[in-house]
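All protein chains of the complex are present and in place, except for one that has been dropped.
In order of appearance the chains are A and B, and numbering begins at 1 in each one.
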Amino acid sequence: MRHDHVLTAKQFSRADIEAVLDRAADFDRPTGDTRHTDSLLGLLFFEPSTRTKMSFEAAIKRLGGDVLDMGSVDSSSVTKGESLADTVRVIEGYADALVLRHPQQGAAKMASEFVDVPVINAGDGAGHHPTQTLLDLYSIRENAGLDDLTIGIMGDLKYGRTVHSLAQALTNFDATQHFVSPESLALPPEVRYDLDEAGAAVEEHTELAGVLPELDVLYVTRIQRERFPDENEYRAVASAYGIDRSMLEDAKDDLSVMHPLPRVDEIDPAIDDTDHATYFDQAHNGVPVRMALLDSLL
Amino acid sequence: MRHDHVLTAKQFSRADIEAVLDRAADFDRPTGDTRHTDSLLGLLFFEPSTRTKMSFEAAIKRLGGDVLDMGSVDSSSVTKGESLADTVRVIEGYADALVLRHPQQGAAKMASEFVDVPVINAGDGAGHHPTQTLLDLYSIRENAGLDDLTIGIMGDLKYGRTVHSLAQALTNFDATQHFVSPESLALPPEVRYDLDEAGAAVEEHTELAGVLPELDVLYVTRIQRERFPDENEYRAVASAYGIDRSMLEDAKDDLSVMHPLPRVDEIDPAIDDTDHATYFDQAHNGVPVRMALLDSLL
Partner (left out) sequence: MRHDHVLTAKQFSRADIEAVLDRAADFDRPTGDTRHTDSLLGLLFFEPSTRTKMSFEAAIKRLGGDVLDMGSVDSSSVTKGESLADTVRVIEGYADALVLRHPQQGAAKMASEFVDVPVINAGDGAGHHPTQTLLDLYSIRENAGLDDLTIGIMGDLKYGRTVHSLAQALTNFDATQHFVSPESLALPPEVRYDLDEAGAAVEEHTELAGVLPELDVLYVTRIQRERFPDENEYRAVASAYGIDRSMLEDAKDDLSVMHPLPRVDEIDPAIDDTDHATYFDQAHNGVPVRMALLDSLL
C-alpha cells in the first residue's frame, strides 16, 4: 500500500487486512525496531478527537517520527476563509502523509485528489473511518478469530460510520452479522444492499435478548442524544440498547464486548472488571495497528 | 519512586525530596545524558496552564522522550460525555506516564486507581500540586538553604494549593514559617492542624512589616479577584498584600522573593532587577526538577 490514500474500508482486500494485522502484531510488542525517524505526519482534525488523534500521534512517535498538528480550527487559517483544498495543498509541502478528520462526508476523498502524499481518512462525517475498522478487526481476531465468527452490532446503525465500515470489512471473512437497533436507527438501505451484494450472512433485530446467546462478539455503539428531539424518547431508547452485568449471564463465557468509545451509558461500568470487557484493549490496539498502517504507507 | 504515582507533597519523605533535588542539580547543567528516548508522557490538562505544562514538556523532551498532548478539553472526547476514569484508561494504553491537571479536588488520586502507569498530579482544584513544591524546595535550597530557614508565605493562604503543599513539605526541614494574609484568606484549620501535628514552627500575621526583617525567603502568591464579591474590597486587599521596592529596604540583603507565577500586581516590576528577585529562576527550575522526577519514575 506504499504511498496509497486510505479512504474507506471498502478499499481493503482480505490480503491487505491480514498483512496489516500481522504487522500490527509485531508492533504490539516493544521490539518493533522499524524506524521512520525522518517522517512527519500532518494531523488535520476539524472535529474533536481524543483516541484517534492521540493513537496516531503515539504510533508515528513510537516509529521514531513526529507530527505536525494543525491544532484546533479556531487557531488555524481556516478562520480566515481558506478552502480545504488550499489547506491540504499547503500542508502536503510540510508533511509526509496527512491524517484528516472532517465533519463533511467525502472530505478525505476530495483532499486526496489535490495532494501527492498519502491521505488517511480519520472520519468524514457519517462517511467512513477505515483505521477504526482495522483496529476493530485486530481486536476481533485477537479475541474470537475472524473466521466462523458470529457478531452482534448494536446501537446507532443508521449514522454510525464505524459500524458501516466494520460491516463492510467483515464481508471479507466468514462472519454472521446480527444488527440490533430500534427501527428508527436501523442500517441504511445502501449499506444493507452492499452487504447483500457481497453475500454476507446478515440478520436484523430490534431486541438483543434473542440473539445474545449465540454471539462471539457484541459490538456496542453510542446512541447520540442529538438524534432525538425528545429527551424522554432518547432515555427510553438508550436504556433499551445498553447492557448491564446481569444480561451477560445469558451470553457465552468467552463473549467479547467491544465499543469504539467514548461510551456514555451503553455499557454498565460493572462489566469493566469482567473478562467480557475488551473495549479498553480495543482502544489500545489503535497504536500497533496504526503503526503497521503508517509503516506500510511511508 | 520508580512507577509510583505522585499525588501530594505529603507522600514525600525528606530522603525522597533530597534525592530528587540532588538529581535535579545534575540536570541543571546541560551535561545530563540520561536518555528516555522511548518514553511518551501523556499530558491531560483540563485547565489552562503555561509553565507547568511547558516545563513538563521541556523536561521529557530534554530527556530524549516526547509527549502525547490531549489538547484542550474542547477538542477532546470529553465534550462527548466521557468520564475521567474512561479517558485515563484509554490514554494509559498510549503513554508511559500521565500528567493530570483537573479542576476537581481528588481527580489525580481517583485517576491513579484506574491505571497502572504513574499518574503525576499537576494540580487538582484547591487540592495539591506536588511538583510545584519540589521546584519551590529546589529554589529555596539554592538561595537560602532548607535548614535553619525563616520563610514568610503571603497572600491567598486559604485557597492556594501551592501554599498548602509547600508548608507541608517544609515540615521535613528545620524551618520557621510565617504566614501573612487577611483574616478572610488565612490558612484553613485542617492545614494548620497538620502543621502543628508535624511539630512545625508556625506563626500567623495580618501584616508583613513586623516580620519582614527576619525573613530569608518571602513567598508571595496571587490573590484572585474572583474571591471577592466587591471590586473595591479586592483592590484594597491586593495592594495591602503586595510588595514594592521601597518595602524591601527593611529586608535582609539576601532575602529571596519567590512567586509561583503568574503574578498580576503583587510584585512591583521594579523588583525584577534586584538580587531579591528569584521568581523567574524559580520557574526555570521546573525543568531540571521535573527531569529528575520523570527520570525517577520512568
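Note that a contact is a pair of C-beta atoms (placed from the backbone, for glycine too) under 8 Å apart; a residue touches a chain by one contact, two chains touch by 3 or more.
In this text the structure is predicted, and so the values were computed from the model without any measurement.
Considering the whole complex, the residue from B:R62, B:R141 or B:H276 that touches the absent chain is B:R62. Within the full complex, the residue among A:D22, A:D38 or A:D275 touching the omitted chain is A:D38. For the chain missing from the display, the contacting residue among B:P48, B:P189 or B:P229 is B:P48, taking the whole complex into account.
One chain is missing from the display, and on subunit B it is touched by residues 30, 45, 48-51, 53-55, 57-58, 61-62, 66, 72, 222, 261-264, 269, 280-281, 283-284, 286-287.
Interface with the hidden chain, as seen from subunit A, comprises residues 38, 40, 42, 66, 68, 70-72, 74-82, 85-87, 89-91, 93-95.
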